[in-house]
Each structure stands twice: as C-alpha cells, then as structure tokens.
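Right after this comes chain A.
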Amino acid sequence: MDDLITQITAHYNYWMVIILMMIGLYITISRGNLIKKIVGLNIFQTSVFMFYISMGKVTGGTAPILTGNPDEVYSNPLPHVLILTAIVVGIATTSLALALAVRIREAYGTIEEDELLTIERDAEAAEDKI
Partner candidate 1 sequence: MHHHLILRVVAKLLLPFILLYALYVQWHGDYGPGGGFQAGVIFAVGFVLYALVYGVDELTRILPRPVLITGMIAGVILYAGTGLVGLFQGLTFLDYNGLAADSRHGQEWGILLVELGVGITVASSMTAIFVAFATREPDIDDEDW
Partner candidate 2 sequence: MMITSNYALFLALFLPLGAAVLLAALRDMPRARDIAHVATAAITFALVLRVLSGFLAGDVAHLYLFDVMSGLPLAFAVEPLGLVFAALASGLWIVIAIYAAGYMRAAEEAHQTRFAIFFTLAIAAALGIAFSANLFTLFIFYEVLTLSTYPLVAHKGTDEARKGARTYLIILLSTSIALLFPAIIWTWLASGTLNFEPGGILQGHLDPALAPVLLALFAFGIGKAALMPFHRWLPAAMVAPAPVSALLHAVAVVKGGVFALLKISVYIFGTGYLSSTNASQWLIWVAAFSIIVPALIAITKDDLKARLAYSTISQLAYVTLGVALASQAGMIGSTLQIVMHAMAKITLFMCAGAIYVAARKTKVSDMSGLGRAMPVTFTAFLIASFSIIGLPPLGGAWSKYFLLLAAADAQQTAMIIVLGVGSLLSIAYLLPVAARALFLPAPAEMTREAPPAMLIPICATAFGCLLLFVFAHDIYGFLLNVPLLAPEVAP
C-alpha cells in the first residue's frame, strides 16, 4: 500500500499527462473531420510538452533565470528549450495541416474522412472501368 502511495505521489503528474495524451491521440485517429483531427493532434503534442516540462521540474525550484542568489534551486532549463523548439514545430505542422484541409475542402467539397474515402473509391472504381 505504501508502495502504491509512493508511486502515486511520484508519478501522478505523468499519469495525468498520459491521460491527456491519449485523449488527444484518440481524437486524432478516431474522428473523421480533418480539422478536428488537427485539434486532436495539437492536444496530443501539447500533452507531450507537459510531459517534458514535468521532467524538468525540481521541487522547490524556480524558473531557470539566474538571480545571483547562490542558494537558489532552479528547474532544469533543457526540457524548456526542447519544448520551445517542439512548440514551433507544432504550430508549423498545424498551419500546414490547416492549409491542406482548406485545399481538400475546395477540391472535394468536404472535409469528412468518410465522404472523402467514398469519393476516392468511386474514382478508383471509375478508373477500373475504363
């Protein structure tokens, strides 16, 4: 029992993050709307960011901006740096995905995956008939 409690206090943060991640991933792979998928992907990625930032946290620490006080404890700056980069990658991916969704809507008249699949299957069937 003690073991469990130790586990919980030590890792509850990560577990919450994992739950968020999985909701995001689930939205991405289960929803059919292209925009919603992108939102899901964002949640997934943001949760991964939380995971990294959680790693960098030191209990009782402060933000890694040096104050000059030699006794000050700082959280780890490296995960922050990595995640700054990752956020940028995330927004870049999002904007590209949105642009694709817009083009798909213009070309097909829909951004629902199922309808797109039907249209493409019909197109393939038509090609086969020629």
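Please note the rule applied: contacts are C-beta pairs under 8 Å (C-beta built on N, C-alpha and C of every residue); 3 or more make two chains touch, one makes a residue touch a chain; residues count from 1.
For anyone wondering why these and not others, all candidates are chains of the complex that A comes from, given by their letters.
Computed from a predicted model, the values in this text were never measured in an experiment.
Only one entry among 1 or 2 touches chain A in this complex, and that entry is 1. Listed in rising order, the residues of chain A touching candidate 1 in the complex are 63, 65, 84, 88, 95, 98-99, 102, 106.
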